[in-house]
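Sharing a structure below in structure tokens format, with a few things to ask.
Removed from the display is one protein chain of the complex; every other protein chain stays in position.
Up next is chain A:
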Amino acid sequence: MADPSDVDKLLENVEQFVNDENKIVTYEFLSQNCGIHVNLAKTVLERYVEELKKKKKDLLYQVVYSLAGYVGKNIRCLLVKDTNLKETTLKLDKIISLHVYSVQKGKLDTLSLLYNSNLTEFKKSIQQCCSQSGISCPAAKLKPHAELATNNTTEIKKNVEPVKPEHAMLKKEEESLDASSSKSSIHSESHLTIQDPLKAKEKASSKLPAKKTVGKPAIAAFFANQQAIGRVNPVKEEKKEAVEEIKKSVNGKRVVREPSDDESENKDINVDAIKTSKRFKLSEEAKPVKLHETKAKKTVRKAKQASKTSEKTQRKRIQQFSDSESSGDDEEEQDIVLSSPEMPAQMPAPMSEDEDDVLNATVTEPSNNPKRSRKLVTKAYMDKDGFVVTKREYETCEEKEIPEPTPEVKEKEKSKEIPKTDTQASTKHPSPPGKTKQKSITSFFTRK
């Protein structure tokens, strides 16, 4: 347990964050910002709320509680405003955990705003964002890029379902739902139900590939299943871990996870892994989001290939953070709603990583001059005040790359290729054993 003087200092910090900076202070935010363990952050927030109550100032503040409990056999993890706390606790048969999730000045319109409060801290370092976490995930493995890329696209396609507008008030799960706990379904505050972990897992796994195999002939179903298993495996593993973590958190046993060297070394891979889980969680999101992501991913790949080749020639590497102010807003909002409290910490980083690449990829060519052209380049950087600024500006650059051929040129090329194949075929199928030469008819008949 922390030193009482430390706690007092932390309380002062919280006071500062809440009152002076008007921030939404979640325990994650506090943990990240002050470099304290999440449990200590929770305690500090608890103390802070108690003090507020003593001073009878609590009405001026909005406190959100994280509440977990059983409804029948199902576990429910809820984020509940202090005003609804009593009602909600009555609905639960058995309460497993209850602690302060966040404190803020004024009223909280939507719970999705809570995500933003954590975001800045998460952005700072992907490695550190889980350093204070109460959950360790030893089974989490770094996946190669290619594997993730293939898995992501297929899984998202399968899981995307439209989000109902009335479900805007979505809740996060308890700490147990880290980024890998992709099974977490998204519900409104009042309807949110997480089934028993094992059941949930079964349900999730049956949802993914089984749908397609239904009605197929036996052998086809077998192969389809195998393919689907191959694709879904990484997610399944994540789910398993999530389930285990739920159990752990329920029993109050928590293992502090320390970031390994591998993690830092394979930042990119890690980032993608997180992205996978994030996407999985976004399964209920509308299609446009998915499209946006997949497009981004494509451009990312292209850009990465390009960047590999021209790594030396690059003048500078612009460290980017999510362009939360710009086009990414919608996406982020959805992320906020859907993200779990622990692992979302890693989310912003992948976005920034992506954007870094996207930055190179989102280049539009207004002019057709292949040698020197002005390109519209999107740049995102952090300014002195710590805000992420996204700029779109024209840059003049010389291109050595051959411009992408127009459809007409492509057609021409195709037509050129066709005779080539003919000649190839001709070399392929020499009927007679010896080499024969086609004579011209004019060599036999004289011109009149």
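Operating definition for what follows: a contact is a pair of C-beta atoms (placed from the backbone, for glycine too) under 8 Å apart; a residue touches a chain by one contact, two chains touch by 3 or more; residues count from 1.
One rule holds in what follows: contacts and distances are computed from a predicted model.
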Record-based protein name (UniProt) of the chain missing from this complex, from "dolichyl-diphosphooligosaccharide--protein glycotransferase", "Large ribosomal subunit protein mL43", "GPI transamidase component GPI16" or "DNA sliding clamp PCNA": "DNA sliding clamp PCNA"
Positions on chain A contacted by the hidden chain, ascending: 425-426, 428-448
